[in-house]
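In this view, the complex is presented without one of its protein chains, the others remaining in place.
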Amino acid sequence: MKEKAIYITGGLAGIILLLNIYNIFMVLPDEANQGAVYRILFFHVPPAITGMVLFFVAMVGGIGFLSFKDFWWDALSVAAVEVGVVMSVVNLVTGSIWGRNQWGIWWAWDARITSQFLCVLIYVGYLVIRPAFSDATQRATISAVLSIFAFADIPIVWFSIRWWRTQHPGPVLETGGLQHDMAMALLYNTIGFLLLGAALTLIRLRSEEVQREIESMRRLAHAL
Amino acid sequence: MIEARNFQFLVLGLSAAWAVVIAYMFYLVRRDKKLNQELSRLRDMLSDREKSSR
Partner (left out) sequence: MANKVWTIVAKDLRSEFRSKESINAAVSFALVMLVIFNFAFDPTAEETHTLSGGLLWIIFVFAGTLVLNRSFARELPNDCLDALIAAPIPGFQLFLGKAIAGFILVLGVELISLPVFGIFYDIDLIAPFWRLFLVMALGTWALTVIGTTFSALTVNVRLREIMLPMLIYPVLMPALIAAITMSGSILDGGTFSGNNLIWLKLLSGFSVIYTALAVGLIDIVLVG
């Protein structure tokens, strides 16, 4: 059943993204100021949204583990964080390249990319500290608390850095007002990336469950 | 319909985006394979021990 879910979400994601690529390249016109490069937008914003959704899912997983003590929730949490970090990295990389094109530098410390980078750092901390716990229950508990602390920080981080940037003005990545067909393309790509994120999370989740099975077998093997 | 202006950066951007995703997929697949190998190894070891202890 899990396999089917993965294939369906993955397949849907693939179809949507492929169709949309045709749309993005062939159908949409160029933007006035930026030429062709603005099309990066369609692969810059959806991963960011997917990342944030996944970080929220990770927090839900954390709360779920603390409430129900079922390790499935912990597996969901770590899977969501990992895929969320990947999506956020895509956002950072595309943002950096876009910025290089627009402003000539690879990193301009504009509010959005800085906030996103900080969020990635927070969740990378989550991923790095997990292996440091050998006891599964302790690891899951600490991860759950971390996922709550981390997600609570996201809006504060975004607000504080944006406010700081208001006081120290700098470059802003122009996304401007979107025409209707561009907005639709963005919506389709967002759905595509959300499905892709879901598929990857499910795969990672299953992988985590296999790992838990291995750990319990190891304990059994040592006991015998 | 597509201008050549800034096109290189567009290609660079999209390639980078998909490179990250595909690299992660490779990582997932490799991890899965490694874990499944370990799992079957443990299963074999456990069934061997059970047989020998009987």
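We just call them A and B in the order they show up, numbering each chain from 1.
To be clear about the criterion, a contact is a pair of C-beta atoms (placed from the backbone, for glycine too) under 8 Å apart; a residue touches a chain by one contact, two chains touch by 3 or more.
All values derive from a computational prediction rather than experimental measurement.
S.K.: Would you mind listing the shown chains in contact with the chain that isn't displayed?
M.R.: Hidden chain, whole complex, touched shown chains: A.
S.K.: Looking at A:Ala79, A:Ile97 or A:Leu146, which makes contact with the chain not pictured?
M.R.: Missing-chain contact among the listed residues: A:Leu146.
S.K.: Check the options A:Leu66, A:Met184 or A:Ile214 and report the residue that touches the missing chain.
M.R.: A:Leu66
S.K.: Which listed residue, A:Leu12, A:Leu118, A:Ile191 or A:Ile214, touches the chain dropped from view?
M.R.: Answer from the full complex: A:Leu118 touches the omitted chain.
S.K.: Going by the touch rule given at the top, which residues of subunit A touch the chain that is not shown?
M.R.: 66, 118, 121-122, 125, 128-129, 132-133, 137-138, 141-142, 144-146, 148-150, 152-153, 156-157, 159-161, 163-164, 167
The rule is simple: only the chains that are shown with their structure count from here on.
S.K.: Once bound in the complex, which stretches of subunit B touch subunit A?
M.R.: Touch list, subunit B to subunit A: 1-7, 9-10, 12-14, 16-18, 20-21, 24-25, 28, 31-32, 35-36, 38-39, 42-43, 45-46, 49-50, 53.
S.K.: Considering only the defined contacts, which subunit A positions touch subunit B in the complex?
M.R.: The contact residues of subunit A facing subunit B are 25-26, 29-30, 34-37, 39-40, 43-44, 47, 83, 86, 89-90, 93-94, 97-98, 100-101, 196, 200, 203-204, 206-207, 210-211, 213-214, 217-218, 220-221, 224.
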